[in-house]
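All protein chains of the complex are present and in place, except for one that has been dropped.
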Amino acid sequence: MTTTSQGTTGGRHTRAETLLEVTALRKVYDGRVEAVRDLTFVVGKGEFVCVVGPSGAGKTTLLKCIAGLLPPTSGSVVLEGSPVAGPPPGMAVVFQEYGRSLFPWMTVRQNVELPLKQKKLPGDRRRQLVGEALAAVSLADVPDAYPWQLSGGMQQRVAIARAVAYEPHILLMDEPFAAVDAQTRADLEDLTRSLWHRMGVTTVFVTHDIDEAVYLGQRVLVLSSSPTVVLDDVVVDLPVERDQLTTRSSARFAELRAHVFEQVRRAKQERGR
Amino acid sequence: MTADELGAAAATSAAPTPGARPGAAVLRGGNALLGLLGFATFLALLEVVPRLGLVSSDYLPPFSRIVGALGDLLREGGFWAAVGDTVWSWFLGLLIAVTLGIVVGFVVGTVPVLREFTASTIEFLRPIPSVALIPLAVLVFGLSIKSTLLLVVYASFWQVLIQVLYGVADVDPVARDTARSFGLGRWARTLHVTWPTALPYVFTGVRLAAAVALILAITAELVIGIPGLGAEIGVAQQSGAVPRMYALVVVTGVFGVVVNVGFRALERRLLSWHTSVRSEVPV
Partner (left out) sequence: MSGGAVRIGRSLLALLLLPVVLLAFWWVLSADSTSFYMPPLRTVFETFPDTWSTDGLTEHVVPSVQRLAAGYLLALVLGVSLGVAIGSARRLRAFLEPVLEFLRAIPPTVLVPLFMLFAGLGDTMKVLVIVSGAVWPILLNTIEGVRAVDGTLRETCRCYGIGGTARLRHLVIRSASPQIVTGMRQGLSIAIILMVISELFAADNGIGYVLVQSQRGFAIAEMWTAIIVLGLLGIALAMLLRLFEWRTLRWYRGLREAQRGRS
């Protein structure tokens, strides 16, 4: 850890209350494969944190442990003060495989509405939330379409709408744009950021794309390759209003990007890859 | 619980899980053991329940008595003759049905006009239960093997035909157009493009037909009295030889399992080169 991030970590804790606390997280598969060795970090309420690392780092493992989908071998995940022992309420996840995370026998509207029914919300409230969410992702005109009738980008937007309509306390996104084309990815990145900005939902965004991580996040957690530890916790002090063209061509962006890239590359070399 | 999670995690996680390979083998060994245990439990229940009187042993003899009757059967020449009769009519009927099914299926499947105009007839004839033809078979062919063959071929033919039609329809149009652009004539295209694509379907059809053929062969023997395992069961039932009846039922079950498992194994071996089967091979 560099002194810059240590100093800033201390400062940040006094600003926002902690929502998520990951301490000494360790995950070993099959008693043999140590995917994650020691992950410790904190996410404040309303923050947008990106997690980046080389492929094969335990990024998805980390996300699944936070989501309560996978029990850690040791260490703890504490969300809103309570330890996570299974998928906690108030959490929404957007998976990479959008095609497989939407129910193909339900329409777009039904897909977005299903978790709200589970929350036992009354009908009008549900309809309102669904309508707003679909409008927010610009899919208000296809509520009765089936997911397989839509393009990949649109399907992922449905998944995002579903997460957003749920009004979660924390939003987890697992490489959500890895499987879409570059132009769609740019649109979805901007969509994600604007939704976060509007709703103030704490967001943890996992990606292998360093540019994306720096563009989107307020902080970037850099993970090493497996057995994974946190290499660095980089504060992204780019302006709040970000734009694909201007932000990405700014000097500060290039600096931050290079810094993260250097960390990742060093991590790969240390591993002997 | 952990095994399930590992399986789920390994399936959906992007993290490297090379340990999942040996893990999967352990899973399979464990499953086989569980299966053996299940089968043993079943046999134990079969022994204990009649003996305890929960079900009258007149209706359900204990397993040991069934085994005894089975042993007696295996020593009888008549039993083996019956087995031979059943196997022969099954085999012959299957052969005829498969040949007819493949020929008709390919001809109809590759000529779109034929396909279109025969679709309704196939849909009408297919659901007609073959057992409806039993009295007719009895009248026309009597107690000969021809009765059995009529029923077996009629029922099995449709299984093969439907699958072959699916298979021929599944041909990748890109592959077909490529072949045509290389100047391959209709026969060559059928041989080199249509046949390999349809082959897995043909196998599925043969497998389904084999199972159906066995059922119909034994049914024909049971109902009409044509010599074979089915007839033996009928005789045993009429003479009230209950353990013997059960023993014969077990034999037919074993036959069924051999046919099912055998054809599935054959399918895997012969089609291991085909991508659709390859992806199904368990790790």
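Labels A and B are assigned to the chains in the order they are written; within every chain, residues are numbered from 1.
In this section, contacts are C-beta pairs under 8 Å (C-beta built on N, C-alpha and C of every residue); 3 or more make two chains touch, one makes a residue touch a chain.
Quantities reported herein were computed from a predicted structural model and do not represent experimental measurements.
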* Decide which residue listed in A:91, A:164, A:180 or A:210 touches the omitted chain of the complex. => A:91
* Which parts of chain A are in contact with the chain that was left out? -> 67-69, 86-87, 89, 91-93, 95, 97, 100-101, 103-106, 114-115, 117-119, 146, 148-149, 166
* Structure fact -> Listed in rising order, the chain B residues that touch the chain left out are 3-4, 8, 11-12, 30-32, 34-39, 41-42, 58-59, 116-121, 123-124, 126-136, 138-140, 214-215, 218-219, 222-223, 230, 233-234, 236-237, 242, 245-246, 248-249, 252-257, 259-261
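Assume only the chains that are shown with their structure count from here on.
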* Asked: Centre to centre, by mean C-alpha position, how many angstrom separate chain A and chain B?
  -> 49
